[in-house]
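Here you go, one structure.
Yeah, one chain of the complex is gone here, protein chain that is, but the others are all in their spots.
Letters A and B name the chains as they come in the text, with residue numbers starting at 1 for each one.
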Amino acid sequence: MYGRILVALDGSPPGERIVPWVRLLARGSGSVVRLLTVCRPVREPIMARGRAVAYVDQLEDRARGHALAYLQGLAARLQEDGIPAAVEVRFGDPVETILTVARDSAVDLIAMGTRGTRGLGRVLSPSVTRAILTRAPLPVLVARLRGQRAA
Amino acid sequence: MLVRDCMVRSVATIEADVALGGAAAAMARHGVRHLPVVHRGRVVGLVSDRELLAARPSPATSLTIGEIRARLNQIPVAEVMVRDPTWVVPATPLAEAARLMRDHALEALPVLRDGQLVGLLTEATALGVLATLLEGEPGSAS
Partner (left out) sequence: MQVKTLMKTSLVTIDPTATLAQARELMAAEGVRELPVVRDARLVGMLTDRDMRAAAASTLPPLARYEHPPLLDRMAVAEVMTQDIVTAGPDTPVREAACLLSGLGGSSLPVVDDGLFLGLVSTRELLGVLAGVLDHRRPAGFSHILIPIDGSPAGADALAAGVALARQHGSEMTMLHVLVPFGRYAVAELVPAALLTELVAARKAGACRLLRKEMPPLEGLRIGLEAVEDDPVQGIVRVAARIDAQLIVMARRSRARSLVEAVVRAAPCPVLLVDSGKEPPDARA
C-alpha cells in the first residue's frame, strides 16, 4: 500500500524509535525504505586564535560521514529483515529538504518522530513535524518519541 | 506475539523513598533482580541488583557491618536507580522489545498502559520464549 517510505531521522537514539514501526509497516506492505537525515548547514569555519582550523567543507564532510555511517547501520538492519533500504544525507532546512526529497523520490509516505517541547533544538522538533504534517501532499506516519520507546 | 503475551503481570515495585536495604530485601523476598521504582503512582525509575551492588561497600571497607547497614538505610533507592527508564506498551511486538533490549543492553522493560505499570518484560522471560519457540525445531533436541 505504501510502496515507498521516506523516514526522516535526526541521528538521535530517540529519533530512531520510528524505525521499528516502519519495519512493521514495510514488512506487511512489501515497501522499500529511504532513510534521510538533514544536517544543519555549517555556516562558519571553526576559528582558533584568529585562524581557521576547520573549514566549512571539512566540517560538512565530517558531519555527512557521521550521519551516513549511522544511517547505513540502520539500513543494514532493515535489509537483514528483508526490507530494501537506501540512505541519504542532505544539508539544509529540514522541512524544505524533507519535502523535496519526498517529491524527488516519489514516496508514498513520510515517517517521522516528534518529540515534546523539551528538546535540544534538533532537526525533528515539533515545529518541523507540524510543518511536514501541514504541507506534505502525502500521508505521514508520526510516532511520539519521548517516553514511547519502540512503541 | 506482543509484549502483553509474555510479560510478568504482578510486578513487585518499590517506592522511591525506600532505603537501599529495603530494596535489597524486596528483591530477595520476591526473587527478582529488577524493581520498578514508583513515586505518586508513576514509574520514575528502575533499580536492579547491579545498582545495589555498586552502592554496597567492598569487602575491604573499614566500616563495620552495623555501620554499613545504618548508612545504607539512610540512602533512598531514588539515588541509585536508573531514572526515566525505557518502557514499552502491551501492544509492542515482542520482536521489537527484544531488539530494544539487545540494542540498548537493557535487562528489564517496564510495560506501561496509559502511564500505569501493567507489567515487566525481562531478558529471562524473553529467552524463555525463545527456548519454547525453538522446541520442535529440527536438530533442537540435545
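We adopt the following convention: a residue touches a chain if its C-beta (ideal position, glycine included) is under 8 Å from a C-beta of that chain, and two chains touch if they have at least 3 such contacts.
In this text the structure is predicted, and so the values were computed from the model without any measurement.
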Absent-chain contact - pick from A:8, A:75 or A:136: A:136
Hidden partner interface residues of chain B, rising order: 1-2, 4, 33, 49-50, 53-63, 68, 71-72, 74-75, 79-80, 89-91, 93-96, 98-99, 101-102, 105, 107, 113-114, 123-131, 133-135, 137, 139-142
Touch list for chain A against the chain that is not drawn: 1, 18, 21, 23-25, 27-29, 81, 95, 114, 116, 129-131, 133-144, 148, 151
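Following the convention adopted for this analysis, only the chains that are shown with their structure count from here on.
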Touch list for chain A against partner chain B, complex: 13, 20, 23-24, 147-151
Chain A-facing residues of chain B, complex: 84, 86-89, 91-93, 96-97, 99-100, 104
